[in-house]
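For this depiction, one protein chain was excluded, whereas all remaining protein chains were kept in their positions.
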Amino acid sequence: MKTRLYLLVAVAALLAFHRPALAHHSFAAEFDANKPVTVNGTVNKMDWVNPHSWIYVDVKGADGTVVTWRFEMGPPNALLRMGWRKDSIPPGTEVKIEGYRAKSGQPVANAKTVTLPDGRELFSGGSTPPGLGEAAAVAKP
Amino acid sequence: MKAVLSRISAATAVLAFVVTAVPLSAQEKAAAKYVAPRTADNHPDMQGAWARRGVGLQEANAPSTPLGDFGSTGQPYPTVFNTGVFTTQDRSVLQGRPAGVIDPADRVLPWRPEADAARRAFIPKMIPPASLAYVEKAARCVLPGPLEADDRHPYQIIQRPGYFVMMYEYNHVTRVIPTDGRAHVGSNVRLFMGDPVGHWEGETLVVDTTNFNDKTSLGRTVPYHSDALHTVERFTRIDPNVLDYQITIEDPKMFTRPIKIAGTFQAADPKTELMEFACAEGSQVLPNVFGFELAPGRGQASK
Partner (left out) sequence: MTPKRGPRFKAVLAMFLWVIPAVGQAQTGNIPRGPDGKPDLSGVWQVLNSAAWDLQDHTGALDFPPGQSVVEGGTIPYLPAAAAKQRDNFEHRETDDPAEVTCYLPGVPRATYMPFPFEIIQTPKVIVFSYEFAHARRHVFTDGSPHPAGFPDFWMGDSRGRWEGDTLVVDVTNLDERTWLDRAGNFHSDALHVVERYTPIDASHVMYEATLEDPKVFSRPWKISMPLYRRIDKSVKILEYECVYYLQDKRYGNAKPVGVPQ
């Protein structure tokens, strides 16, 4: 198990240098790279929907109102193959998300990084799903 | 003296034995030509889960495109988005192999001048899209045509007597390729993925595909093609973990001669199960671009 995960990360690192000829959709059509946004909030829910996972985060404003932001993430199949499961990020988890805002102006964004309370980043090569323990620990590529 | 000589000769004999017993190097192994195992109907067996690599229509002196790559927006593309498909440990057979456009070697694509001018006028209108016609095809989650599948998702090949079936995890594309060299469907049947017909040439499966419609894209700098598109693919298993893949693309309304692309299919974990990738169901691109939902009425339930 350990060997396989190290191999996985090693190959993932190799794959990182392979730019696919295309991504399945155009970021630029929907999101604005000139409108970065960072929110801190609690997870409301996570949608495992192809082609993207979505994470809904309740963000409390200075005046106490809560806005639910919707962040687009990568394909759930990727997460599943890495060992993440449906309940890996339960509602109530505090997260920090950095991303790029939708051109529509809605509280919608494309997630660049999703950081959990212990500092792990959800989509980086070094992140591991909770509950897999030491055997799942992998080195950052 | 005799004892010394006999010891030397004994040592030499041992040395000779050791030298000849050294295993072949990787290059020497590759040079001994690999022959694929056989299916029940005695054709090369290329079945399994694979990662497609290197297939793309790179273009020298391409017009700049506002689409770019994900990386060009400044957003990093995390490695885990490569779906955890992993390929074999021994990659020696991949050394020195060309990938991508190999003919023309300089990657200056053989455009017909009027087709080149038309696409150069088209591309700037894609971001923001002037209308639906200018929305990048990949963003619409429709069948991708001969090139543009998302290679971050695995492929699976299964073979039955008379059929070679390529399944893409991406957008649940399935190509059922008959291998009996039959005729193509009638010319008024037009298909996003074309109509493929295969035949075996020794170790190589040759797939001839016609009947394309004109609704797919060949790449970010070739955002559309004509319905004269015709492709020929060649699949050869050159290693337990590698399929050699070539695709020749011909579109006489766009290009003055064919373009050849080289790539590989590299073995993924044998336990890889293709999962559903329901692209259109989860895509919010068009609703975000146009400001209203695809469903016409009360609106679908959101999960």
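Order of writing sets the chain letters: A and B. Residues in each chain are counted from 1.
Methods note: a residue touches a chain if its C-beta (ideal position, glycine included) is under 8 Å from a C-beta of that chain, and two chains touch if they have at least 3 such contacts.
This is a predicted model, so every value here is computed, not measured.
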item	value
Option from A:Ala33, A:Leu80 or A:Leu116 whose C-beta touches the chain left out	A:Leu80
Of B:Leu143, B:Leu205, B:Val222 or B:Ala268, the one touching the omitted chain in the full complex	B:Leu143
Selected residue (touches chain absent from view) among B:Leu67, B:Val173, B:Val207 or B:Ile238	B:Val173
Residue among B:Ala36, B:Ala99 or B:Val185 that touches the chain left out of view	B:Val185
Interface with the undisplayed chain - residues on chain A	48-49, 76, 80, 85-87, 102-105
Where the unshown chain meets chain B, residue by residue	40, 47, 128-132, 140-143, 158, 160, 163, 165, 167, 171-174, 176, 182-183, 185, 189, 191-193, 215, 273-276, 278, 280-281, 286, 288-292, 294-298, 300-301, 303
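Simple rule for what comes next: only the chains that are shown with their structure count from here on.
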item	value
Centre-to-centre distance between chain B and chain A (centres being mean Cα positions), rounded to whole Å	27
Sites on chain B touched by chain A in the complex	53, 55-58, 66-71, 73-87, 89, 126-129, 135-136, 138-139, 141, 147-148, 150-153, 169-171, 219-220, 275-279, 281-285, 288-289, 291, 303
Complex contacts: residues of chain A adjacent to chain B	7-8, 11-13, 15-16, 18-31, 33, 47, 49-52, 72, 74-75, 77-82, 100, 102-104, 108, 110, 112, 123-125, 127, 141
